[in-house]
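Up next is chain A:
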Amino acid sequence: MARSPDPARSTPPGSAPGTLLSSADVARVVDRMAHQLIERAASLRPDDGSDQADGGLADLVLVGIPTRGAPLARRLAARIEAFTGVAVDVGTADITLYRDDLRLRGVRALEPTVLPDDGIDGRLVVLVDDVLFSGRSVRAALDALRDLGRPRSVQLAVLVDRGHRELPIRADFVGKNVPTSRAQQVRVHLAEVDGVDEVLVTERDAE
Partner candidate 1 sequence: MKRHLLEAADLDRDDATLVLDTAAQIDQALAGREVKKLPTLRGRTVVNLFYEDSTRTRISFELAAKRLSADVINFSAKGSSVSKGESLKDTALTLEAMGADGVVVRHSASGAPHRLANWVRGSVVNAGDGTHEHPTQALLDAYTIRQRLGRLDGVRVTIVGDVLHSRVARSNVGLLHTLGAEVTLVAPPTLLPVGVGSWPAHVGYDLDAALPKSDVVMMLRVQAERMNASFFPSAREYSRRYGLDARRMAALPDDAIVMHPGPMNRGMEIAAEVADSVRSTIVEQVANGVSTRMAVLYLLLGGSPQ
Partner candidate 2 sequence: MTTHLIKGARPLGGDPADILVSDGRIAAIGDSLSAPGAEVVEAAGLVALPGLVDLHTHLREPGREDAETVETGSRAAALGGFTAVHAMANTDPVADTAGVVEQVWRLGRETGLVDVVPVGAVTVGLAGERLAELGAMADSAARVRVFSDDGHCVADPALMRRALEYVKAFDGVIAQHAEEPRLTAGAQMHEGDRSARLGLTGWPAAAEEAIIARDVLLAEHVGARLHVCHVSTAGSVEILRWAKSRGVRVTAEVTPHHLLLTDACAESYDPVFKVNPPLRTDADVEALRAGLADGTVDAVGTDHAPHAVEDKESEWAQARPGMLGLEQALSVVIETMVGPGRLDWAGVADRMSVRPAAIGRLEGHGRPIAPGEPANLVLVDPAARSVVDPAALASRSRNSPYAGRELPGRVVATFLRGTPTVLEGKATR
């Protein structure tokens, strides 16, 4: 639904600062995404007459982008296993060395790049990240994947899509779409990293 901006508003369009998703919300959203992934795996399973009792899930690899994409991928795999009984392969791909904006962001410590023993060649890879913003992380991740193998298909799952893309990239699975202004920050906290599950919207100035 399109909405014309109200010229009388002094603040730019966006979400009101505060908690966007609570801990319970995060759990609900992750569950929904897990279900979507199960459906997608089934619809995209290879048409090669192989044993498909697993609904195509054996073909799926969830690759988390550190920092918070990695635990998110593990959670999604855990939920998929809980719903289907099938253990899905999980990996992580640190994309720091593929970024094209190091000069702006500065260097940082690298995190592990770990792929399943069977690799990613010929498989359905779903990149998992916490927030989709400019799309540059995803571009870097795609470059990294190219060096790591040749997947049959690559898709993208994000917990939050906050808009403001700078590249022609879209997510295949979105936990929540959040309209934001550029001045705002979306901060995803996950228990594995931050001790709590929540998604916050803050004004950059408030940092």
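How were these picked? Simply put, all candidates are chains of the complex that A comes from, given by their letters.
One rule holds for everything that comes next: contacts are C-beta pairs under 8 Å (C-beta built on N, C-alpha and C of every residue); 3 or more make two chains touch, one makes a residue touch a chain; residues count from 1.
Remember, it's a predicted structure, so these values are computed and weren't measured experimentally.
J.: Among 1 or 2, all from the same complex, single out the one that touches chain A.
T.: So the candidate in touch with chain A would be 1.
J.: Can you check the complex and tell me which residues of chain A touch candidate 1?
T.: For this pair, the touching residues of chain A are 94, 96-100, 102-103, 105-107, 109-114, 143, 147-148.
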